[in-house]
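In what follows, a single structure is set out as structure tokens and then discussed.
A single protein chain has been omitted from the complex, and every remaining protein chain is retained in its original position.
So that you can tell them apart, the chains are marked A and B in the order they are listed, and the count of residues begins at 1 in each.
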Amino acid sequence: MSEDAKKFLYVNRKAPYGTIYALESLEVVLIGAAFEQEVTLAFLDDGVYQLAKGQETAGVGMKNFSPTYRALGDYDVNKFYVERESLEERGLTEDDLQEITYEDEDDDWAEKPSIRVVNRDEMKKIMSEQDVILSF
Amino acid sequence: MGYQFNGQDIAHDEEGYLTDLSVWNPQLAELIAKDENIEMTPEHWEVVNFLREYYDEYQIAPAIRVLTKALKKTMGPEKASNKYLYELFPYGPAKQACKIAGLPKPTGCV
Partner (left out) sequence: MSTLHTVNKSPFDRPSLTSCLNHLMPGDAVLLIEDGVIAARKGSAFSSPLEAAMKDCSVYVLSPDSSARGIGDGDMVSGIETVDYGGFVDLVVKHDRTQSWL
């Protein structure tokens, strides 16, 4: 990653399937990954549902795109920050989220978790450290 | 629009990508390849099979750099270059190999 790489934050605040925001965000992340920026994903409010495990979409006739989050490590996107308060308000815990990992190139390809649950104050700080914020 | 296969008309879009991914089979892949002027070799199949497995697991076709990185790991560095992939699929590995693999056109594809 070059010295002048900008810090991009994708803020995800909507549940999947009810609106197109979650899928659009994921597609922009995938396309944007080609530009070698420093990418962070934030999941808060209903956006935490994007990472819920056990999504079964056959009944609603839509493609289940939740497995695609697990591919993002291949695109050097491995910072998924999930807000603890948003989980708690919705009766969710970290165990309700799917497991997402990446292989750390600088650590002999060790497999590491991509998801980090942070509290609201930490989320505020993460937001305040970005060059560009894209909201979905 | 469709491929003529075993007396059936298999629908594809205006660029030749299958409309229904579930109708794919290896013989149909050979037919699509022929349409692209590609003679399938074991090396072609390595790439096509990798793409299918990746799609099955993640529901997307990988970007080219992801593809080369993965090939490097599983098949060795000599097969992990754009040059090698373009020799196999002259009109772009993502574009042609995905079409032969029966996958949708990749997001932001080459």
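Methods note: a contact is a pair of C-beta atoms (placed from the backbone, for glycine too) under 8 Å apart; a residue touches a chain by one contact, two chains touch by 3 or more.
What you are looking at is a predicted structure, and each value in this text was computed from that prediction instead of being measured.
Shown chains touched by the missing chain in the whole complex: A.
For the chain missing from the display, the contacting residue among A:Leu23, A:Ala52 or A:Met127 is A:Met127, taking the whole complex into account.
The chain that is not drawn here is touched, among residues A:Ala22, A:Leu44 or A:Leu87, by A:Leu44.
Chain A residues in contact with the hidden partner, per the touch definition given at the top, are 11, 13-14, 21, 44-45, 120, 123-125, 127-128, 130-133, 135-136.
Operating definition for what follows: only the chains that are shown with their structure count from here on.
Chain A and chain B have Cα centroids separated by 28 Å. Residues of chain A touching chain B in their complex: 27, 30-31, 33-34, 63-65, 67-68, 70-71, 74-75. Residues of chain B touching chain A in their complex: 54, 57-60, 62-63, 65-66, 69-70, 107-108.
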